[in-house]
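Left out: one protein chain. Kept in place: all the others.
By written order: A, B, C, D, E, F, G, H, I, J and K. Residues from 1 in each chain.
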C-alpha cells in the first residue's frame, strides 16, 4: 500500500511538554512524531505528521487527507469541542479515522463534553498520553494489513 | 451602480460536488460562480466571488465587503453555527445581506439550529441547492435596481 | 403540466398591510396574489391561492394539495411554530414544498424558533417581504419545467 | 363614544358552571354576560360578547375587534397558553386589552405558565372568578371616560 | 345501558391508508369504523364515530360526549401533543376515557413526548395499529358490563 | 367588621413617581394611599398602609396581617420574584390575598417570571398602574360585604 | 405453534395487592397469572410467567425469551425508567414485545416519563389494571394466529 | 509480577455475536477471551475474565479486583451509563483502569452520553470492536513492564 | 470549654405552632429553646438561641458565631434556599455547623431543592420535627467532649 | 415491642474503612453494627443489620422490612441516586424510615443531588459519619417508646 | 463639583481580612476606605463609604445615592447574585455606576454567574483585590473631570 498515514494535531499541541505537565506529561510533539515514524518505517509505510493552531488550516489538512491518506489519526485538541467545520471536513473521508486524546476528556470540564470529532470517527484512544499515538498507529497498520 | 456584489463561501464549500452528494448534489463551486457571473454580467454589474476554510479570513472578507460591496450573498457553511466573530463583522455592513444554504438547515442536526448569520441577515434562501445562489443574485439585482 | 400550484397562507395574513407595517410592509395579500397569478399565467399554469385563520382548515387545504397540486408554497404564519397537525399533513405530500416568510423568523422571538414546517419543506425563502412569493413561484416554475 | 366593548371567551368557557366547580364556581357564562351587559348599559355603551371553542374563529373575532371595538376584554382560556396566532392578532389592536382569568394561572400546572396573551395585554385581572369580568368592565369604562 | 360509545379521531386520520403506510398500515378509517360498529352491534350498544381536522370541533365533540356518551375512545393524533383546550374539555368527562394511538409515540420524535390527553385518560392502547381500536371497544364493553 | 385591610408595598415603591416613569407613571405612593384611604373610609373600614425596602420587615408585616387584617393587598415588587420567606409568611394567612403590580410582569424580563406571591394569592390585578390598587380595594370591600 | 408466550414482571410486582391499592387495586400477581394461563390454555399455547426484583435477572430472562418465546409481554415496573441494560436486551428479540403498565405512567411523577422499554416495544397497554395483561395476551394470540 | 489482569464485561455481552451485528460484529465473547488469554500467556501473566448481567455482581467483581488484580480492563456495557454504584467501586482501585467499548458511544443515543466509568478510568479504547480488548491488554502489559 | 453553642433560626420560625401544623406540628420555638437549654445546662455549657426574619441580621449573627461560638446549629428556613450571603458568612466559621430542618425539604417543592447552607454545613438532621434540635445539641455535646 | 429495627446498607459499604477514608473515615461496617447492636440491646429490642451490593436484593430486604420491622434505617449509598425500584419498595412501608449518609451528599457531585430515598423517608441524618447510625437508632428508640 | 462619590459594600465585606484570605487577601475594609479617601481628598471631592449586611439597607443607600452622589462604586458581594430589588434601585440612578469585585466571579461557582448589578452598571473592575477600588475611584475622578 502506497498512501501514507496522516497524523494531524490541533492547537497548543506544539507546546506539549511545557504546558500543564501534571495532565499531559513532559514528552514533546517531536518525540511523538519520532516514535510514530519509527513504527511506520518498520512497516514500510509513509507517515505525514502536522500541527497547526489554525482551525481553517486543520480543515484544509483534513481535506488533503481525503485525497492523499490511507488513514487519519487526529488529535484536534480544543477544536474537538468547537469546530463544526472540522466535522464537515471529516465527513469527506472514506478512510479510517482514529481520534486520539492525551488525557481522558470525560474527566475534565463540561465544555469538553461537546465533541464534533467522535461522531465522524471510527474509533478512539483516550488517556494513554503519548503512548496513545503509537497504539493508534499500530491499530491502523493492523487494519491496513 | 459601480460597486460589485460580494459572494462569500465558508469552509468545505471548495469540496462541493465531492462531499455528501445525497445532501448537496454534484454541482461544483466553480459551476455556481459561473452561473452567478453570467447573471451579473448580463446586468452590467461586477461580482466578487470567494471561498475560504478560515474563520479569520472570512471575517476579513466581510469587513472588505463593508467598504467595497453593494450587497453581500453569504453561505458561511459551518461558521454559520459557531462564529460570533462573523456576526460582529456582519453588523458593520449597511448593505443588503442574503444568507444562502444549499440544504435546509432546519431539517438537520440540532447543533445547526444555532445561527449567528440570520440575526444580521436581511433575508435568506435555503434548500434550493445551487439554484439558491442564482435566486439570491436575481433578488439582489432587483433590489439594487 | 396541468396541475395547479397551491399557495396557502396562515392566520392574520388577511390583515397584511394593516398589521405591524414596520416588519411586514404595506403590500396586501391581494397584491401578492395578483403578482403571483401574473407570473403563473405567463407560464401557462394555474395557481390556487388561499388564506385561513383556522388550523383545521389549513390542514384540510394541505391535504387537498396532496391530491390536486404540482407544488405547494406555504406561509403558515403563526401555525409554523405550533402546529404538529400541519407537519403531519405536509408529510402526505410528494410534491415540492416551499416555505415562505415575509420577515426572517431567526431575528424574532424565541418561540418563533420552533418550526414544524421546515422539517417537511424542500426549501425556503425568508425575509424578502412580498417579493419572496414571486421568487418562490419562479423557483417552482423552473423546477416544474 | 359609540364603539362597543368586546368581551371574547375561549374554549370550554361555554361549559362554565358544569366544569370543575371547585376551581371555577357555578356561575354560567350567560350569568357573566348578563352582569357585564348591565354595567355597560348603565354607562350607555354597547357590549359585544362571544364564546368559541375554535382558535381560528377567536383570531377572526380579535381582528374584528381591531376595527370595531373601543376596548377588548379577553379570557382566551387554554389558547392563552398555546396560540401564537392569537398573539399576532392581538398585536393588530391599538385599543386597551384586558386579560381575564377566572382562577389564578400561576397556581396551576407548569404548562399554563406559558402565556401568549399577556405580552400583548395592557393589564390583567386574575382569580376573582366571575367578578373579574365586572372589574374589567368597570376599569374599561373608567379608562374610556 | 343506552348511552353510546364515542370514538373521536383527530387531524389527518381521514387520510389513513394513504399516509406513511410504513408507520400506519393501509387500513382506512372507514375500515376501522366498520369493525368497531360490528363489535358494538353484537353487544347491543350504539357507537358514535367522528373525525375532524379542527381542534375547536374536536373540543366541541368531547363536550358533547360529556353529556351523551357512556365512554370515550380518543385518537387525538397531533392534537394529543399541542392542545391544552382538549385537556380542559376531557376534564369535563366523568366516564372512562381510552387513549388510542396507531403507532407507539414513545418511539417517535421528541415533540410527540408532550401529551395532553394521557393525564386525563383512564388508560391507553398504543402501537397495535387498527386492532387497537377493537381492543379499546372490547375493554369498554367489558367495563360497561 | 372591625379588622382593617392591609396594603403592603415592597422595595423601591417609596420612589414611585421618580423611577422609570415610562413604565410606572408619575403618581406617588402617597397619592395611592390617599385614594385607597378615601375608598375605605367611605365604606367605614380601616386601612393600614406600609412600604419597606426590607425583606425581613415585609415578612414581619405579613405575619402581623395574619393576626390583625381582614384582607391583604400586596405589591411585593422585586421580592415577588426572589423571596421564599415571603411565600412562607403568606401561607400563614387565612384571609383573601390580592396581588397587585403596577405594570404587567409578563411583558418584562425573564427573571420576573419567577413569582413566589401568586401561588399563595387568591387573585391578582396587573398592569392598571395606580388604578389597580383602587380596583383591589373595591374587590375586597365587595368580598368582605 | 409450540413456542410459549413469556410474561415478565419487574420489581415490587410480587407485592401487588398490598402496595398502594388506590393506584394498583387489590388483585395479586398470582391472580393475574391465573387468568392469563386460562386464556393461553384455551388457545392451546404455553405461557411462561416470571417476576423478579433483580435487574440482572430480568435481563437474563429477556435474553432467554429471545431464544425460547413466540412473544414477550413485559411489565418492567421501575426498571422501565432506569435500565438501559434492559433496552439492550430487548433489542435482541425479533418477536412482538408488548409493554404493560397497571396504571398510566403519563399521569405520574416526572421521573417516570423516561422510558427505556417503549422504544423497543411493538405496542403497549396502559392503565387497565390487571385487565391489561389479559388484553395483551388476547392481542398476542390474535397476532400469532 | 504475580497479580493477574482482570477483564470484566457487563450486561448482554454474553450475547455478543448474536446481537445487532451491524454495530458489534460477529465475534463472540469466548473468541475475545481466547485472544486476550493468548496475549497474556505469552507475557507470562494470568488473566481473569468475567461477564455478568448483574449490577451488584459487577460491583463485587470490581471490589475483588481492588485486592487481586494488577490492572482492570472494563467494558461495563449499559451499566456504564446508569451505575453510580460502579463508579463508587472503581474509586476503590489504585491500579490502572482501562475502559473498553466495542463501538464508539459518542456516535449513539443521547442517554449513552452519560458515563460513570470514564471519570474513574485512566484511559479508554473505543470503537475498535473485538480488537480493542487486545489493544487494551497490550497497553496494560507495556504499562506493567 | 467555655464558648457557648449558637442556635440560629430563620424567617417565620417565630410563628412555629401556628403555621401549617400538618407539616410542622404544634410545638413552639419557645418549647424548643427550653428543651435545648435543658440539655446544654446538664452538660454545663451555655447556649445562645436566636430567631430573626431578616437575612442581614441572620448574616450578622452567623458572623458573631464565628467569634463567639463553639458550634453552630442553624435552621435557616426559607433563607436556606435563597441566601448566598448566608453561605458566604458560614464560610467564615471554623467550628462544626449542623443544619436542622423540621420537615424533610427533599419531599417538598422544587424551589426548596436549591440549598446554600448544606455546602458549608458539616452535617444535617432533617425531618425529626422539634426532636431534631435536641439530636443536634446531643451530637454537638458528644463532638465537643 | 417485639418487632426488630432494620438497618440496611447499600453497595460498597462492605468496603468501609478501606475506601476514600478522607471522606468516610476508617470505621468499618462491623464497628457500626456493633455500636448499634449495643444501643438496641440496652433498650431490649432486636436489630437486623444487612449489607448488599445488589439493587434487587436491597429491594427484597426493604419488602421484608415492610412485614417484619418496627422501623427502617437505610443507607442506600449509590442506589439512593439511581433506584426508582427502591423508592417503590419504600412506599410499601408504614413504619418510620430514617435515611442515613456518612457524608453530606449536598456537598458532593451533581449526580448525587438526585435522591429517590428522601421522598419516601420520614427523616434524615447526614454527614455525622458512623455516629449518624447511632443517632438514628436513638431517635428510633425514642420514637418507638 | 460638590456632590460626593458613594462607595457601597454588601454583606460580609465587614469581615474582609479574616475571611478566605487565599481568595480575598488580608487588607481590611478600613484599609480600603482609607486609600480611597486619600485619593478623593487629593482631588478635592468628598467620598461617602458604607457597608451593610442587609439587602433592604443597601437598597435604601442606593436610593440615597440617586439624590446625593455624583457617582456610585458598588461591591454588592452576594447580593450581586440574588437581589432584583437592588437592580430596581440601581435603575433610579442617572450617574456612573462602577461594579467592583475583589476576585473574578467568572472563575467561581455557577450561582455567582447570575448577576443583577452588571445590567445596570456602566462598567466594572474585577479581580484586582483592594486595588480595584482605587482604580474605580481614579476612573470616576477622570470621568467627573
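Odds and ends about this structure:
Assume contacts are C-beta pairs under 8 Å (C-beta built on N, C-alpha and C of every residue); 3 or more make two chains touch, one makes a residue touch a chain.
Model, not experiment: these values are computed from the prediction.
Across the entire complex, contacts from the unshown chain go to A, B, K. Of the listed positions A:40, A:77, A:95 or A:125, the one in contact with the omitted chain in the full complex is A:77.
The chain omitted from view is touched by exactly one of B:59, B:74 or B:100, namely B:59. The missing chain lies against chain K, touching residues 104, 106-107, 113, 115, 118-119, 121-128, 131-132, 135, 138-139, 142.
Considering the complete assembly, chain A touches the hidden chain via residues 10-12, 14-15, 18-20, 52-57, 77-79, 81-82, 111-112. Although one chain is not displayed, chain B still touches it through residues 54-57, 59-60, 63, 66, 82-85, 87-89, 91-92, 116.
Please note the rule applied: only the chains that are shown with their structure count from here on.
Within the contact network of the assembly, the step distance from chain A to chain G comes to 2.
The set of chains in contact with chain F as well as chain J comprises I.
If you lay the C-alpha trace of chain C over that of chain F, the rotation comes to 120 degrees, to the nearest 5. Those residues of chain C in touch with two or more other chains are numbered 54-57, 82.
The full set of touching chain pairs reads A-B, A-H, B-C, C-D, C-E, D-E, D-F, E-G, F-I, F-K, G-H, G-J, H-J, I-J, I-K.
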